[in-house]
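Note that one protein chain is taken out, while the other chains of the complex remain in position.
Residue numbering begins at 1 within each chain, and the chains themselves are lettered A and B in the order written.
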Amino acid sequence: MADRELTFEIFRYNPQKPEIKPYMQTYKLKETPGMTIFVALNQIREEQDPSLMFDFVCRAAICGSCAMIINGRPKLACKTLTNTLPSKIKLFPLPVFKLIGDLSVDTGTWFRHLSLKTEAWVHTSKTFDPKAQEERMDNETALRIYEAERCIECGCCIAGCATANIRDEFLGAAGINRVARFMIDPRDERTPAEYFEVVGCEEGAFGCMGLMACDDNCPMELPLQMQLAYVRRKMAAYGLGYKATQGVKLA
Amino acid sequence: MSRYQTHITDVLVIGAGLAGERVAIEAATHGLDVTILSLVPPRRSHSTAAQGGMQASLGNCAMGEGDNPDIHFADTVKGSDWGCDQDVARLFVETAPIAVREMAVWGVPWSRVVAGKRTLPDGRVIEEKKEKEGLITARDFGGTAKWRTCYTADGTGHTLQYTMDSIVIKMGITVHDRTEAISLIHDGERCFGTVARCLRTGELRAYIAKSTVICTGGYGRLYSASTNAVINEGSGMFLALDTGVVPLGNMEAVQFHPTGMVPVWILITEGARGDGGYLLDKNLHRFMPDYEPKKKELASRDVVSRRMTEHIRKGYGVESPYGPHLWLDIRHLGAKHINTNLREIANICRNFAGIDPVKDLIPVRPTQHYSMGGVRTNIDGAAYGLKGLFAAGEAACWDLHGFNRLGGNSLAETVTAGRIIGKKVAEYTLGASLTFNPELVEDAVKKQENRIKGLINGWHGKENVYELRNLMQQNLMDYVGIFRNGKDLQKAVSNLQELYHRSHKIGLRSSGVGANPELAQALRLPGMIRLALCISYGALVRTESRGSHFREDYPKRDDVNWLKRTLAYWPEGADLPELKYEPVKITELPPGDRGYGESSAGSEGGKNG
Partner (left out) sequence: MLQKTLTKSNKTDLYLDLVELTSGLLLAGFLWTHMLFVATILISQETFNRLSEFLDTYYLSYIGIPFVLVIALFHFVIAGRRIPTRIQEQKIVWQHAKMLRHTDTWTWVFQAITGMAILVLASIHVWMVVTGWPIRAMNSAERMESFWWFYLILLIVGEYHAGFGVYRQFVKWGWFPRKPIGYVTKVITAIMLALGLAAMVVLVQIGGAI
């Protein structure tokens, strides 16, 4: 990899300037040791093209801002080293989400809408008593909740999902996993019937066709196949009249 | 007439990190209409990156037994090197346990106590009690007498932020993300809101509010090497400073972490050195024993940082396209140990630098980590100088951290201060009326429009914004870093002053249309340089060493002359801040030795939190 010259082909479009149609622009860059797409894109912006739009926040695979299509695959740009790629690198914005410009897409609005639709918060009738000791929880349960909560809403699973690409209302792996997080949580008092309302349908668990691009492209390596299947089974069990108990272990 | 949207709300919160959202929730709970502005979607805030944990004296785990707010208080005050306000610290330590428990009710899956015996890495055997099983547990962090840091596996900040945001969504609080506040609307006495720029379309908007709360986090990105997220450019701080009437407190107090990984400055935790890692120079010589024969690499965090910097300065740094650095060597610990006990570190190295620490050396150097200073407020979070302006979290100088922050106190500050200050904001707002002069708003927007036009058209010059920013970052890194001395600081101040003048002559190279990133940077840069000047000038004038502020020419703490807080003002048209001072509040614990050994000003800073 010594002294490679990298060629970036980057999707360009500014919705504020619709008269210029989308096109691919080429930039050349000298590769440096430890270079990630984060380093490269910033260098391009600062030295070659200050108008280039892209999003980074934490640059440490924590915040989920920088997902984009890198040589065909949805990935976190901050976590993608150039030396793992050929010298020709093609960058596209994520599909499905609204394009803000160039590589920048509006995942925030999409995910907020998702949270509203699935009511992704703990539903409890309890009120907080500042003087009381916290309620106990088994550490194993806490870790199981955390396993699902680790999703950083980067959108890689949504962009990689064929269903999400053609069905606007589909919750996608991130959405169904988010619901699973609350189904596992003993603090959430929602009944199976209430969950069924949200995910017991084509927009939710039954809309998944099992292509597993979500599972294969999740940068957090969440067990998405198992989470999706878990929700599907729970919903089927409820729909068929089996008594479902809360907080059943993931298979 | 300029064309812009106007939004009116009761409480305007700038910043949707943990502090901002917690304030918003509290205000909304009081029935107020709240709008949050954020550069990024709330769940992308830098708060999520705090993996370590949050300090609260629950005392549930075996090593935290007998803990209480008094001990937490003492740790905090010592950590601050007596630079904090002790009434604030007291309020904070009493409220922190409540804040932790509240987050548990809202949904944070805190790690819990598991009963039984286990062996710690250092060989000690501890036993968690059966009667504590299932309660919120805690882990060890530097500089604390008890294990007090509550956590959720390796994602404390993440789970806190997601839970907090779920409550914001549940309550239907308005969030305008991708919106950047670019100036405060005020008349020198009262704050009426902000002028903001939409980062989707580039259009300007006026937000008018009875109260405005700055929760924009720290300014890490003023330095060329920082562990902070790229959005942490101190914007809320310079908005307040620009008013000319609101001071920033203790801006010279900047915390560094010894081992940020080159070139992306992601933090490599102390674990690497704790388990026996070496620091090597360009000749692959292990240099720490030369400086610290007893503790070597395990000396306290700022001692290690100082020695590393000293060594690089002597010319022993490894040259790289990203500046000189040193090596962290953990190869001798073996593949098994690295892949199990230090897995997190190994993953960071592999994912972000493409190196395998089993075989390769890790490039590291001391890296900016946390800003103790910020918008100076009273104990209620109300900013000095302007009515209706508040601040909370890292953006504020509340002042809990004084001259060095205790690890785990930053995350704790966000939710705890958010809770306390949110209530005070609500009380103030409920008693305030919405009166404002429309011309004031019009003028404020006009002023920003003109700035933008000037930048786009290059009316004042053709300076390159990125070049100036890099120079500013380099100046702070080189001259206002870990070791400070009069000569270097003076150099930094003069260089930054020159840069400040040049920053008024920026001209864009791109069109500036829409969500143009160059324009956003150009709008911020003069403010950032003002902050840089507050930091370096404050450091130049403070002729003592305290906490993280270490002066080679004044290596001792000087309580006689300097047991006071710096307040930096920016008078209109000035090119240097005006410094004033105020005494720190000492209510319980008189100044004494911090008990960290090494040097009188040695300090054990925060870890990863």
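Just so we're on the same page, contacts are C-beta pairs under 8 Å (C-beta built on N, C-alpha and C of every residue); 3 or more make two chains touch, one makes a residue touch a chain.
Predicted, not measured: the structure shown is a model, and the values here were computed from it.
*Asks:* Would you mind listing the shown chains in contact with the chain that isn't displayed?
*Replies:* Touch partners of the hidden chain, whole complex considered, are A.
*Asks:* One chain is left out of this view; which of A:Lys79, A:Arg112, A:Arg150 or A:Arg232 touches it in the full complex?
*Replies:* Hidden-chain contact among the options goes to A:Arg232.
*Asks:* Touching the absent chain in the whole complex: find that residue among A:Pro50, A:Gly175 or A:Gly200.
*Replies:* Residue touching the absent chain, from the options given: A:Gly200.
*Asks:* Counting contacts across the full complex, list the positions on chain A that touch the omitted chain.
*Replies:* Counting only chain A, the missing chain is touched by 69, 72-73, 92, 95, 160, 162, 165-166, 193, 196-197, 200-202, 206-213, 215-217, 225-226, 228-230, 232-233, 235-236, 239-240, 251.
Here is the rule we use: only the chains that are shown with their structure count from here on.
*Asks:* On a C-alpha centroid basis, what's the spacing between chain A and chain B, in Å?
*Replies:* 27
*Asks:* Which chain A residues qualify as touching chain B in the complex?
*Replies:* My answer: residues 14-17, 32-36, 38-39, 45-47, 49-53, 55-65, 78-79, 81, 83-84, 100-101, 104, 106-109, 111-112, 115-116, 119-122, 124, 126, 128, 130, 132-139, 141-143, 145-146, 149-150, 152-153, 185, 187.
*Asks:* So in the complex, which bits of chain B are touching chain A?
*Replies:* Checking each residue of chain B against chain A gives 40-46, 48-49, 51, 58, 98, 100-102, 104-107, 109-114, 133-137, 152-153, 155, 157-159, 162-163, 165-167, 169-170, 175, 177-178, 200-202, 229-231, 262-264, 266, 320-322, 348, 351-355, 363, 465-466, 470, 508-511, 513-518.
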